[in-house]
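What follows is a single structure, written as structure tokens, with notes after it.
Up next is subunit A:
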Amino acid sequence: MTEAPRLQMTGIVKTFGPVRALNSVDFEVAPREVHGLLGGNGAGKTTLMNVLYGLYRADAGTIELDGAPVTVASPGDAIAARIGMVHQTFLQIEPYTVLENIVLGTKAARGERFDGPKARAEITELSERFGLEVDLDAVVEDLPVGVRQRVEILKALYRRSRVLILDEPTTNLAPQEVDALFASIRAMVDEDLSVILITHKIRETLGVCDRMTVMREGQRVATVTRAEATAESLAATMIGETPVTDPTDGEEVAAAVVATGLASADEVAAADAGAVSTAPVAVRVTGLRVDNDQRVEQLHGLDLELREGEVLGIAGVSGNGQVELAEAVSGVRPITGGSVRLGDRELAGAATSAWLGAGVVYVPEDRHRDGILPTSSITENLLLGSQRSTRVKSRGLIDWKAARQRAVDTISDFSIRANGPGALAGDLSGGNIQRVILARAFAHHPRFLVLHNPTRGLDLKSTEFVYEQVDAATREGACVLLLSEDLDEVITLSDRVAALYSGRLIGEWTRGQTDHYAIGRAMIGLEAQDV
Partner candidate 1 sequence: SCGAIEEGDHEVSIAGVFSGPTTDADYNALGAKALLDMESDEVKVAYSESVEVPDVERVIEEYVSDGYDIVWTHGSQFYAATAKVAARHPDVTFIGEFDGKPKDQPENVWVIDRNFHTVFYPLGTLAAHLSQTGRVAYLGGLSLPFSYSEVHALEQAIADSGEDVQLSRVWTGDFNDTVRAQQAAAQLMSDGNDIVITSLNLGVVGAFQAVKQEDVGDAWITVKYTDKSANGPEHYAASVIYDFSEPLQKIVDQIQAGERSGYFALTFGDGTSVDVGDEVPAEAKAAVDDAVQRIESGELTVELDQSEVK
Partner candidate 2 sequence: MSEVAAPPSTTTARVNRAAWYAGSVLAAFLVGGIVIVLLGLNPVVAFESVITTSFSTGFGFVETLHKWVPIVLCAYAFTIPLASGKFNIGAEGQLLVGATAGVALGITGSDLPPLLLVPAVLIAGVLGGAVWSGIAAFLMVRFGVNEILSTVLLNFVAFELIDYVASYVWPDRGAGHPATIPVGENAMLPGFGEPAVHAGVLITLLLSVAIGLAMRSTAAGFELRATGANPRAASVHGIRTSRLTAGGMLVGGAVAGLGGAIEVAGVHGNMLEGMQSNFLILGIIVGLMARGNAVAVPFVAFGIAVLEVGASAMQRSAQVPIEVVLIVEALILLFLMLSDVLRSKLGSRS
């Protein structure tokens, strides 16, 4: 390379109390490069990028941009150095409009009134140029995640970044949206940006990145160019071993294969085609009507049926009624019409705790908001939902000693990376939080499991782990409703697949008869084929 690297981080160390999150990491990004940053949950990717962005102050290490050393002590310094970051969890002022969120804190906003025509024109131009369409006057808290994602990217672009960090940007996007995002990334690189892309999806990485760096346990383990990399080698490097799978049945093969991105999901699913379940119907939903938070009806009389041991996958782009469906059939959101029967028990209208008692278990999409008690310990988080069950009590009181022991066991069974059972759930990395939630869900011995984007943001190992758990649950006779934006995942895990579009189920494909593109078209409403 003749040019100086766009970014050079050397010897970065960062500790949080006893946790050494970054252990002398070197990281380099070339000009006009899309650089993938990979690694398992808790590997330190976000931490490294937060150091770069000035959100965390490193204990040691230096940063150079275009050959010149820079000190990044605060995000203000980072912005001045033209580093932009789209955070893993959105950092937005919810009651502000899109425009206000974008111009907030910029020089442009300083000179004139913040809703001045100049800023407006500039942002409109940017969004057209990079294909990031938004309504500037919409209030952010009313927007679906996909749009909020675009707002985050526009925020960075508006600040004329030369290095743009995208921390797991695709987790919230439908396949078509991912394609659009990658097109935008290409356009950015053409305009002299360097992009750092954090993702767990090896296929994406290989699709868009020029080079990639793999991290493990706070250390950089390898940097490879696309030419050198294969999916297998990347996966092996990330996990730190060659995955030892001893496939016992088709689904497990599928899980492992998809996880490591080795083959097209359609092929795998076809291997176990045509097996239509004849088990008794476990869950029957008829005429389901549900409102969203703004009291607008989102589901208009939806029907579905699940047999024991069956997985029904619902593919779809978020904002089409997924949240409403998932919450309604798990008893969290009130139903305005129709019925949900588990076996011969009608659950519509019952309190959430009654649904839970009947064996309906829900793994929500938004882990931080709906899934955990952030300031409570892992022990307490694992207890949540079963605090009234006699299992956890002795002489009418909660047996904390036993609960702590169970937490210790769970931490080892589910490989949760945490500082003991007393660690606060909010301090865990995203992947580990999900493990806590899943551990809790499976401990309930569900009869009906509702999973919403269960592996979003999870690394390969964790994803594989989730698939195994789902498999184990279905073998015990539980039925599973899987709502996911990850089409591969839906196709792999489901016995039957339907698409959810505008609150209606479109099409139905049984295992082996799935067609990626047909489902994709149904998801975005091109296939108006009612069931």
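Regarding selection, all candidates are chains of the complex that A comes from, given by their letters.
Observations on the model:
Everything below uses one rule, namely that a residue touches a chain if its C-beta (ideal position, glycine included) is under 8 Å from a C-beta of that chain, and two chains touch if they have at least 3 such contacts; residues count from 1.
Since we're looking at a predicted model, the values are computed, not measured.
This complex pairs subunit A in touch with one listed candidate out of 1 or 2: 2. Those residues of subunit A whose C-beta lies close enough to touch candidate 2 in the complex are 17, 331-332, 351-353, 355-357, 362, 364, 369-376, 380, 383-385, 387-388, 396-398, 400, 422, 424.
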